[in-house]
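Selected chains only, in their assembly positions.
Every chain is named by a letter (A and B) in the order it is written, and numbering of its residues begins at 1.
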Amino acid sequence: MNNIQMYRHKDDDTEVISTLQEAIPHIVDRLAASCKRPDSLDHVDPMPFPSQEEVVGIIHQVRKIVFPGYYTKARIDHTNLSNVLGKECSELYDRLLGQLVLSLQHPCLNSGTPCLDCLATSGQIAFKFVNYLPGLREILSLDARAALEGDPAAKSFDEIIFSYPGLFAIAVYRIAHFLYREGIPLLPRMMTEYAHSRTGIDIHPGARIGESFFIDHGTGVVIGETTEIGDRVRLYQGVTLGALSIPKDKVKEFRKRKRHPTIEDDVIIYSNATILGPKAVIGARSVIGGNVWITEPVPPDTKVILKRPELVYIGKNRQGSQGEC
Amino acid sequence: MNNIQMYRHKDDDTEVISTLQEAIPHIVDRLAASCKRPDSLDHVDPMPFPSQEEVVGIIHQVRKIVFPGYYTKARIDHTNLSNVLGKECSELYDRLLGQLVLSLQHPCLNSGTPCLDCLATSGQIAFKFVNYLPGLREILSLDARAALEGDPAAKSFDEIIFSYPGLFAIAVYRIAHFLYREGIPLLPRMMTEYAHSRTGIDIHPGARIGESFFIDHGTGVVIGETTEIGDRVRLYQGVTLGALSIPKDKVKEFRKRKRHPTIEDDVIIYSNATILGPKAVIGARSVIGGNVWITEPVPPDTKVILKRPELVYIGKNRQGSQGEC
């Protein structure tokens, strides 16, 4: 650091230094000027946004409450359990309330006809969420059980709760989905994108997903906004439940439509399968094989697999060029 | 924050506030009651678990020792090298010992017939691990060399050690595999899941992998628990070495069986290839092309590629709907 400071002041190449000193105001002017254009992508505005740090903090606090003892440094036993849970629930209410207010006020104040209810609405939703925690604990326990029953490599619930990315992504999705259904903007997508970043599993908070859901490995999984998934469904890495292509001029019109598949109860979808569009209704108890690409309905109790590809075997004396690096 | 506190105490909507104050004890009761059920997913127990933070700390400390000078802020030269390494090795022993004790005691005390040897066993394994560090340094150097030789975009060892996710994932796997073979529960999977989260590469600590292993790009790679991989093998992004589907009622029975492929020496597997099941033994020096799906053995010195798919070209006047978004 000293080297660098000295360099800035002592270097013979004074053109650079003097140019920098003169240049910064001009650079700043160009940056600031573009912030005054009507279509500028900036948030030069006294109203703060929700905070990514707080969003992450809320997720981890919910996890502490719904799986007591797993993520806390302090030991929890039956003598202090209620006190710890009470303290965590009450803190969570405060943190969530703070972020809900920031999420709701921002578009509300910008709407031209601001409501006066953002604060009260935020309080009601934060309360509803805290009240949902016992139910969330039940449904996440079912998800953890589905992992233990679905994966021969799973050794214990401890292992699943500590190290299964699928359970983490589903937990974050269930938190975000609750807030999405309450009409909260921004916050739900910030939550699921945090899970996406950590796990490679991208579940839109608008998707509707039943009980006992299991995603194994999970990297590359995409579940779109209007996807519906029944109970006891199992997915593997790289599965896409996506939308069909939309002509550019119709993007707005499609925003509110069902665009994604429906997966009924007890379906299994193996790695890298791609299921696209609202017509793709996968019937109950069906199995979709790896790498399959589907845009049409599949009846219940059906197994869909690719015809075994004809492989070409080439001896070592021939050089091909199909590889990739 | 002040705003929010004021809101809680001043808002007219006192129903919300009073309900919250009254409600929290009831919510806590529901959460706590479910913790007393025999099948409850909680850890309300005075015995602490291993710590994710400490596990991450151990991984980074090992990296500092096996690639000296790359990850340390303080400068290392030949005058202080031995002192730095000695201090790091001794600290690593203490940290690892702490986590090993927590990993071993937990299932032991819960087993009904606790042994009295967890502490001594942990000490022996921590010692064995520290003693393994020079060997780990040798084998990871071979892995780094394999990256330099296998990737035309690689500019230097510095670049590989600093910025190749494959090398990071392999290093964590080799640490975790050592502990897995010593019979340590939980800790090895916490380690490899940390690498999975950072790199998108999911290697089960039970897999057996030879020397000079290279994974390029890596996102989406899955290597299952009973996979065996020889020397000088190279994989690309999205490769799955997985297990075939198992009927739900046989999951327990399959836990101890070989379920995953065997990859012999000098094999190359290109991006998004999927190789499944214990019959899939890929013979030495074979090359598996991208997107290939294999469940059967492949002889040595063979190249397996998909038949070039027949592509359908449609001019700009026709609208299709195969896309996805």
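The definition used in the following text is that contacts are C-beta pairs under 8 Å (C-beta built on N, C-alpha and C of every residue); 3 or more make two chains touch, one makes a residue touch a chain.
This is a predicted model, so every value here is computed, not measured.
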Total identical subunits in the assembly as filed, 2 in place: 3
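Basically, only the chains that are shown with their structure count from here on.
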Angle of rotation relating chain A to chain B [CA atoms, steps of 5 degrees]: 120
Between chain A and chain B, centroid-to-centroid distance (C-alpha), Å: 21
Residues of chain B that touch chain A when the two form their complex: 1, 3-4, 7-8, 11, 13, 16-17, 19-20, 23-25, 27-32, 34-36, 40-49, 51-52, 106-107, 150-152, 185-186, 189-190, 192-193, 196-197, 200, 202, 204, 206, 216, 219-220, 222, 224-225, 236, 238, 240, 242-243, 245-246, 248, 251-252, 254-255, 259, 268, 270-272, 274, 276, 285, 287, 289-294, 298-299, 301-307, 319-325
Chain A to chain B touching residues, read off their complex: 65-70, 73, 75-78, 81-82, 85-86, 89-90, 93-94, 97-98, 101, 119-120, 123-124, 127, 130-131, 133-134, 137-138, 140-141, 144, 149-153, 155-159, 161-165, 198-200, 217, 219-220, 237-238, 240, 242-247, 268, 270-272, 274, 276-277, 287, 290-291, 295, 306, 309-316, 318, 320, 322-325
